[in-house]
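All protein chains but one are shown in place.
By written order: A and B. Residues from 1 in each chain.
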Amino acid sequence: MRNMSARGALQLAVIAAFGLLFVLPLWWVSISAFRPEDDIFRYLNPLSLWTFFPNRVTFEHIVTLWTSPFARAIFNSLFVAIATVAGGLVVCTLAAFALAVIEFPGRSLVFTIMIVSFLIPFDAIAVPLYNVMRGFGLQNSYLGLILPGIGNGLTVFLLRQFFLGLPSDLREAGMIDGMGYFQIFWRIYLPLSVPALISAGLIMFIFQWQAYLWPLLIAPATEYKVAAVAIAQFSSAYDVNFGVIFAGAMFVSLIPMVILVAFQQYFTTSVAATGGKE
Amino acid sequence: MSFAIKKLSLVALAGMLAYGASPVFAQTITLNFLTAEKDETVAPVIEGFEKLHPDIDVVHTTVPFDSMNATIEARVGGQDPSIDVFLVDSPRVPAMASRGYLANLNDEREKADAVSNDVAMGIISYKGDIFALPAWTSTQMMFYNKDLLDKAGIAYPGFKAEDRLTYDQVVDEAKKAQAAGAKYGFIPEQIDRYYQLQPLFESIGGGPGLTGEDMLTPDVTNPKWIEAATFYSSLFESGVSPRGVPVDQMSSTFTSGDTAFYIGGPWNFAAFNATEGLHYGVAPVPYFAGGKPVVPTDSWAIAVSPYAAHPAEAKMFAEYFSLDPEGALLSVKNNPIPPVNEIAYKTYIETIAGLDPEIGPAAKEIMTYELANNSVSRPRSIGYVAFEEIMNRAFSDIRNGSAVQATLDQAQQQLTSTLARIQ
Partner (left out) sequence: MTRNKKLLWALLFLAPAIISVIILRLWPALMALHESLLAPRASTYSFENYTYIFSDPVFRGSLWTTLFYSVIVNPLQIAVALGLALLMNNKLPTTGFWRTLILLPVAIPQSVSAVVWSVGFRPDGLINALLGMFGIGEQRFLTSPEQALACIIIMVSWVGVGYWMTFLIAGLQDIPKSLYEAVTIDGANSWQRFRYVTLPQLRRPLTFVLVADTVANFLVFAPVQILTKGGPQGSTNLIMNEVYTRAFLSGDKGSAAAATVVLVLMVLIIVLLQFRLMSDKGAD
């Protein structure tokens, strides 16, 4: 801190300004979760201290939220997201490696298929996909929730871009040492790819964490309901319980925050530091 | 809850098998019930039914209101047997029946007729048959903020049918209240939705906007429609009603004490009564001078899936929910809207009457009178859903300042081409 230049201070000020701007709506959501329902929209305009701080505090919404099956829904969301990340990383790194490293006939066709797969709007194919999954008997099951997230064209694309950036000397050296493709993948490429794998994990985690229409169709039973759907259910045709919805949103954003903070250090360790990249 | 019951019956089943008991328990069946309601809303009626039928376990699945259509399209449209019985927004019955999403329930017609009024029976009919049983209905009244009226020196409107104000009177008084400090003068709750606005057009004599034998011919540009839409547009031009406040945040303008007159339904009582310092009264919904009083109505009906795994039991449950006064009453125990069932209604309305010594009796009188005399259903058409969608967009545009005639002309055109694909 003491070594920071004026320029550094200015840059930090810009970063902080953006950070505050981005977090302001979240702050409003979080404090609204602690307001009585009829105070939530009361201090919008003109601005006052009470716009950003509750002047009457209640824990009623938090209690309502956690006495509903919300804990189960949070567990389901986490479980589905983590299982998707684990399964998806295996499937997608293998595919990306083949597309980046192995020269085989039809490579660009397969790559195009991967690209097309993430251009297809998921909501628009939800109904036929539902029929496919029902054919496998996967309604109201974790598998039905997880599977559509695993073959993720976007993740394959991201990892392929990263693998293409690794120098070809690496695999040539491996070949000379008598390594097969799998060994090159496992012993050379993967260890260099930790930051890219984390980015890939982020894509798949967010895909599942944000998923709404699909979980609603395939797994509406309380045992399998995910958090985004559980939160939406605090609004019905005749009343919307904003306090509880905001409380739910607060917790739903806190969990990824904790995970992100835990992974913080990996974002900053780069391959470049080890000199592994061309 | 249903989970616990399932576990219990499993325990019971295991016990029975061990002691070689009757096979009746082995036939416990699970009935899947889909709604857009919270668990606690339908819990009493499910409990009541399960008490009568210990061999049936009703499992309730709830999906958010906005996703109900997508769910029905995907699951019932996909011939999924895992939905037996579900609630359906009654104006959607013709469209859903025409697509084969609802089982024909015509053999229940006589029993349903005996406990339901003609308006409620009409809306669940398609090509002469009924495809659902009436469950709930709705009606509206005008809430007013006494403090804001006092400040402006305006007399409280009466609650009798003969005290009904005209729309112009209400707007005049609303402007006075605004001059005396109210933020908003007059707000119809679901401010740009057809449900809320149909009464304007019907009251002035412009019709529902659809005509023809099958109600598939748009008629939203006749002079009366233009007149009512111009009135609607003027509410926002003059600032009597707000632009930009979403429907689901609307009731907060009344609880925060900002709104003088507010048209809404009985679902508002809970929040209004819970708001400290809010002094309000109720009056009948206004009408256009020279026209007739019209109030929106209808709500959800209960339908059986044609692909139900247990169609007979599904029908039994629908009957209990709709035709059995006990079931019908339990279905509104944790729900603010009235049951269609006329016997259950008599008990329901007494709880409304008892809400508050002053407001309760007035609300009872208004609701009972409006339901019996001035309720107009939405047009019965297989094109209703598409119609509603296009009209809601048009209303929203008018609310935001688009020219009335041009917007309705455009809607008329769009309706013509969209409905042509449905015929």
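Here, a residue touches a chain if its C-beta (ideal position, glycine included) is under 8 Å from a C-beta of that chain, and two chains touch if they have at least 3 such contacts.
Keep in mind that what you see is a predicted model, and the values were worked out from it rather than measured.
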- Item | Neighbouring shown chains of the undisplayed chain, as defined at the top | A, B
- Query: In the complete complex, which positions of chain A touch the hidden chain?
  - Reply: 1, 4, 8, 11-12, 14-16, 18-19, 22-23, 25-26, 28-29, 41, 44-47, 51, 90-92, 94-95, 97-99, 102-107, 110, 113-125, 127-129, 131-132, 147-148, 150-151, 153-154, 156-158, 161-162, 164-165, 180-181, 185, 195-196, 198-199, 202, 206, 209-210, 212, 227-228, 231-232, 242, 245-246, 248-249, 252-253, 255-257, 260-261, 264, 267-268, 270-273, 275, 277
- In the full complex, which residues of chain B touch the absent chain? 69-70, 73, 95, 99, 183, 242-246, 249, 385-386, 389, 392-393, 396-397, 399-402, 414, 417-418, 421-422
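By definition in this document, only the chains that are shown with their structure count from here on.
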- chain A residues within the chain B interface of the complex: 37-38, 40-42, 126-127, 130-131, 134, 139, 213, 216-217, 220-223, 229, 232-233, 235-240, 242
- Query: For the complex, which residues does chain B have touching chain A?
  - Reply: 3, 34, 36-38, 41, 59, 61-67, 70-71, 73-75, 77-78, 80, 82, 248-249, 252-253, 255-256, 265, 267, 270-271, 274-275, 300, 335-337
